[in-house]
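This part shows chain A:
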Amino acid sequence: MFRLESAKVTFQGKDALTDITLSIPEGQKVALIGRSGAGKSTLLNLLYQQRPEDISLVPQDYGLVSSLSLYHNVYMGKLGTRPLWYNLMNLVRPFKQSSDDVQSVLAELQLDDKLFEPVAQLSGGQQQRAAIARAMIQPSEILCADEPVSSLDEQQSKLVMGILCKRFQTLVLAMHDIDLALEYCDRIIGLDMGRITMDAQTAALKRSDLLELYGE
Partner candidate 1 sequence: MANNSVQLRRSMRWKISWLFILLAAVCLPFSDLSINTYDPWGELGRLFSGLLQPSLSAIDKPFHALLQTIAFAILGVSAGSLIGFGLAQVFHFKLIRILCASIRAVHELFWALIFLQIFGLHPLTGLLALGLPYAATFAKVYAEILEEGDRRPYDRVQQTAGRVSAFFYARLPDLWQHFVTYTGYRLECGLRSSAVLGFVGLPTLGYYLSTAFMEGVYTEVWALLILFYLVIATMRYWLRPKLLPLYLLVAPFIIANDSEISLENVVRFFSIDIVPSPLRNGEGLAGLWQWLAELVMTEALPGIINTLLLTQLALVLTGVLALFWFPFISKLFFQRFGRLLGNLFLVVMRSTPEYILAFILLMLWGPSMLPAVIALALHNGAIIGHLIGRYSDGIRLRINAPKGLNRYAYEVVPRVYNQFLAFLFYRWEIIQRETAILGILGITTLGFYIDSAIQDIRLDKAVVLIVITAALNVLIDGISHTIRARLRLSVSPQ
Partner candidate 2 sequence: MITHMKRVFGSLLVMLSLTAVSNIALSAPRTLVFSAIPDQNQTRLVERFGKVADYLTETLGVPVRYVPVNSYAAAITAFRNNQVQLAWFGGLSGVRARLLVPGSEAIAQGQEDTEFKTYFIAHHSAGLKPVDGFPAEMANKTFTFGSKGSTSGRLMPEFYIREFFGKTPEEVFDKVGFSGNHSRTVALVQSGSYQVGATNYKVWEKELADGKIDASKVSVIWQTPTYPTTNGVFVVM
């Protein structure tokens, strides 16, 4: 599914990632952990660039259009699957079928009462779930998400992680919550100063080891 061989990324003259060799098979659920600035987001973007058309992406800053309704923001995940005229019409007047589709995804995420609210009116956690809904509605089996549950409380985090694991075959998630990573992912990759410092199956890892190295 993904394969990187001694990959290197420089950003503004500094090495953001060095010597990344990595392969992720289909169906694996991977957590990228590390302190901020370790290179998680860069690695996530690097993976995304490998096959952008097959991947749903949740960027760290969500990339929502705050003056549009929640519905339209989520619908954006479907833009590529619909003809242009449909998209433009839908902007002015939502189509029933699409709004039902969006509604059902939002219902899973417990956000369906806000369908036509402008995103600017939503709380941080609601906005994060909106970005997740947009990724979910996209017809792809791979998810790359940058801190997808960072603004959610524990209960909601678990709900969302469960939904994501069910919805997508392959997951690559940048995370800082080690407990969640251990609970929901098969494999954990640790990053520090732009290098992979650890790569192991979850089953072989202990919470305390991870906390020491990568806890925040």
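In picking the candidates, the idea was that all candidates are chains of the complex that A comes from, given by their letters.
In this section, a residue touches a chain if its C-beta (ideal position, glycine included) is under 8 Å from a C-beta of that chain, and two chains touch if they have at least 3 such contacts; residues count from 1.
Since the structure is predicted, the reported quantities are computational estimates derived from the model, not experimental observations.
Engineer: Could you check which of 1 or 2 is in contact with chain A in this complex?
Structural biologist: 1
Engineer: Which residues of chain A touch candidate 1 once you look at their complex with the stated criterion?
Structural biologist: Answer in residue numbers: 45, 48, 52, 55, 57, 59, 61-63, 65, 67-69, 71-72, 76, 79-80, 84, 87-89, 91, 93-96, 99, 116-118.
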